[in-house]
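In this view, the complex is presented without one of its protein chains, the others remaining in place.
Going in written order, the chains are labelled A, B and C, and every chain counts its residues from 1.
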Amino acid sequence: MLSSDSGFIKDVDGVFLFILAISLVLLILITLLMVYFVIRYSRKRNPRPSNIEGNVPLEILWTVIPTILVIGMFYYGWIGYERMKNIPADAIVIEVTARMWEWEFVYPNGVKTDTLYVPLGKAIQTNLISADVNHSFFVPAFRLKKDVIPNKKNQAWFRADEVGAYDIACAEYCGLKHSYMYSKVVVMAEEDFDSWYAQMYGTSQAAPADTAAKRTEGR
Amino acid sequence: MDHGTKNHAHVIGYGTYILVWLGLLSFTGITVAVAGMDLQFYNIAIALIIATVKAIMVMTIFMHLKFEDRVFRIFATVAILTLLIFLVLTFFDYSFAR
Amino acid sequence: MSNHALASQSARTDFMRAAGSRKGILSWILSTDHKRIGILYMIAMGIFFAVGVLFGLLIRLELIAPGKTIMEAQTYNSVFTLHGIIMIFLFIIPGLPAVFGNFFLPILIGARDVSFPRLNLLSWWLFVAGGLMAIVSVFLPGGPADTGWTFYIPYSVRTSTNVIPALLAAFTLGFSSILTGINFVTTVHRLRAPGMTWFRMPLFIWSLYATGWVQVLATPIVGITLLLVVVERALGVGIFDPALGGDPILYQHLFWIYSHPAVYIMILPAMGLISEVIPVFARRTIFGYSFIAFSSIAIALLGSLVWAHHMFTVGMSDTAQWIFSLLTFLVSIPSAIKVFNWVSTLYKGSIELEPPMLFALAFIFQFSIGGFTGLMQGALALNMHLHDTSFIVAHFHYVMFGGTGFGIFAAMHYWFPKMFGKMYNKARANVSFILIFIGFNVLYFPLFIAGYMGMPRRYYDYLPEFQSLHFISTIGSWILVLGLIMMVANLLMGLRNGSRASSNPWGGTTLEWTIQSPPTVENFETIPVVATGPYDYSRYERGEHA
Partner (left out) sequence: MNHSNAVQAHMHRDDYGAKIGMWLFLFTELILFGGLFIVYAVYRFTYGDGFSLASKELDTLVGMINTIVLLTSSLTMAMSITAIQQGRRRLSIGLVGATNALALVFMVNKYFEWTAKFHHGLFPGGKELLERTNGEILYFGLYYVMTGLHAIHVLIGMVIMTFMMVYLKTGHVNKDSFVKLENSGLYWHLVDLIWIFLFPLFYLIH
């Protein structure tokens, strides 16, 4: 789930916490004021209302402050996104094909798998190709999502910083088995990956172990 | 703003209409003639500019916008601007590297 | 209004009983009286809402546990598609404008009807026709559409289900919505009573006016887009289909050019309604009238420019990404202004927590949550993670249901005595409110958490780690439905044998409270002359209230 680490986790979670903190302060302020006013100025306590028509300085204040806050939010969101889209030049390029309802990964040496094996700490670039309808390449653990659109060459990248297996989901509705279109990113230590890669070379099909790794089977 | 009886106030003469019509026909001739030349990008620009001029002529005279209340002109401007903004914002996606 | 006028008016028959040239049901379904049309909409919409709720309940029930619970995946996909189509096109969009706008827009500006009464009736017929088409598409061979309400290309071209009837239904409903918009904008321009200047209009009217413009200027885009999918499917014309070189993303652009403003068609009238309710129950004038009025226009304007924030993950140009992200953040400001003004309207008021007020206050709370979580999705980096997860589902239900839905409920409780001349049981209304409020939040809040954890939306099945959240959510749906049933039953009981309501049970100051309940066919015997703003509560301030 959300236990792993990739370059974007800090960015995404950082923006989230930033907006969440501001939102919570404002939400609590609004709610408490509302509740306080309802009690303090209930008809029993305050039978005679005061018709205050408005207050221009106040209006300006609560226009300007939110404007500054949201521009700050925009800025942090943008900075984080910049890192997501700048793919390092030394990234390993893996072709990802999405079709109803499975993923296929093709490595630079022609190896094909249905599970994505990647070395630890290396930048991985995924070239996203759709064989039929729209899909979306979603790795929640890496805070990574990019749509896979026919006729369009989308790319995404990530760098996994912890060994383990993480879910790949399809996040764009694609029909009957949309919810079963899961696969895994398996992050291996670099030497493990190298030996796996060398061993796989020449075999174009996925190893039997791959299917076992898929969570979707048999459900 | 006074209106209500406005309908009867502006009777536009046949002559005005015929003049506009002649103008429209000449612009049609010009645009066809220009299309025959090879001016690359300017072909598109000229064709669209002439079409816009013709459209303005139809709207102001044939459709009486020139003689109607201001509110109609504001409305028309809002609608056309809306469409233009839709177009421009869509092209913020297409005309930059994706 | 003088006592004499009141007495003579009470003797007149109200619009419910008035004898027209036609008898029986025809006197309703062929009526051009804006009030009858409003009630026709209410009935039709109520039925569709019940169906939509049922589908929602089925979705939640299926998701109570992983694996198959009550239905197959294909059925589930159709059910959530229909839930979306019904709730959006047949409930939320027409909810406030078509029902309460029709009934109260002419009354609130001191008119006898809308500008084009026959066109108004046509809108209702188109609405019914569209609704029937959507229902018929379920039973035709091929099965109900399973594309999601967004009809994304290329799936909508490839699936063998009945997409065309569903598209034509949506198109017809869009047309109905356009005609209502044209009618309202014209009515506001032409039929305001003497003295009813623009800045003496009730804020509900301002919001309907802004909504009308959005209906007129945005709906045709989705109309043509859906038609293009129809010709693409029916005739094989190459427009969006990638197999013929088409661009699926262009479809998304066109779809959201309408469908994002549509969100504002849904929420603006609710905001206007809240601006009506709060002053009445706080017995004081609204805080910052002109700021609320202008923020409606600003929302309509800015809201039309932010559509591509539904598409941050499709791979748009970077320029488009940041422009749409920035515009999205800016549209939150007028909404924030409204919220602050509403809360300030409570300050030094004389507040009575009647049922409509409870719904209105819940609106502010839930709409705020919906708005704040909307900010999160506007942030580009965060959007990459949240897009198409159940976080989004929770967010838009907080806005659409927690906002507009609660607005509709507030309107129902607020105007019920005026529309029918009877009063419902307030204690039961309060209990149903509490159930709805609790049920709603229990239902949707867990989906925020699940979404952040990576639960994608439109999933028939899910990983075991999400089970507890889905379980809580499903429990919430039961509480919510219980509350809804109780609320509707209470209103229906009020309709049957509620106590007689006076013409002004809440002490409101807008024009509808000056006429009898239910109103006469003509609304006003003589067209009123307006001399003050809409929320003049100075008599309460002076302590002189009857």
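Convention: a residue touches a chain if its C-beta (ideal position, glycine included) is under 8 Å from a C-beta of that chain, and two chains touch if they have at least 3 such contacts.
Predicted model only: the values in this text are computed from it and were never measured.
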Which displayed chains the unshown chain touches: B, C
Residue in contact with the excluded chain [from C:N102, C:N183, C:Q321 or C:N441]: C:N183
Contact footprint on subunit C, counting only the chain that is left out: 111-112, 115-116, 119, 178, 181-183, 185-186, 189-195, 197, 216-221, 223-225, 228, 231, 235-239, 244-247, 250, 253-254, 257, 527
Residues in subunit B touching the chain absent from view: 1-4, 6-8, 11-14, 17-18, 20-21, 24-25, 28, 31-32, 35, 43-44, 47-48, 50-51, 54-55, 58-59, 61-64, 68, 71-72, 75-76, 79-80, 82-83, 86-87, 90-91, 94-95
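Throughout what follows, only the chains that are shown with their structure count from here on.
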Geometric centre distance via CA averages, subunit B-subunit A, whole Å: 47
Geometric centre distance via CA averages, subunit C-subunit B, whole Å: 37
Junction residues of subunit C - those touching two or more other chains: 249, 315, 318
Parts of subunit A lying in touch with subunit C, wherever the complex brings them together: 1-2, 8, 11-12, 15-16, 19-20, 23, 26-27, 30-31, 33-34, 37-38, 41-43, 46-55, 58-59, 62-63, 66-67, 70-71, 73-74, 76-81, 83-85, 132-134, 136, 138, 140-141, 143-147, 149-152, 154, 167, 169-180, 182, 215, 219
Complex contacts: residues of subunit C adjacent to subunit A: 66-67, 73-74, 77, 146-148, 152-155, 158-159, 242-243, 245-249, 282-285, 287-291, 313-315, 318, 321-322, 325-326, 329-330, 332-333, 336-337, 339-341, 343-344, 346-353, 361, 364-365, 368-369, 372-373, 375-376, 378-385, 387-389, 452-454, 456-463, 465, 537-538, 540-541, 543
Of all residues in subunit B, those that touch subunit C in their complex: 71, 78-79, 82, 85-86, 89-90, 92-98
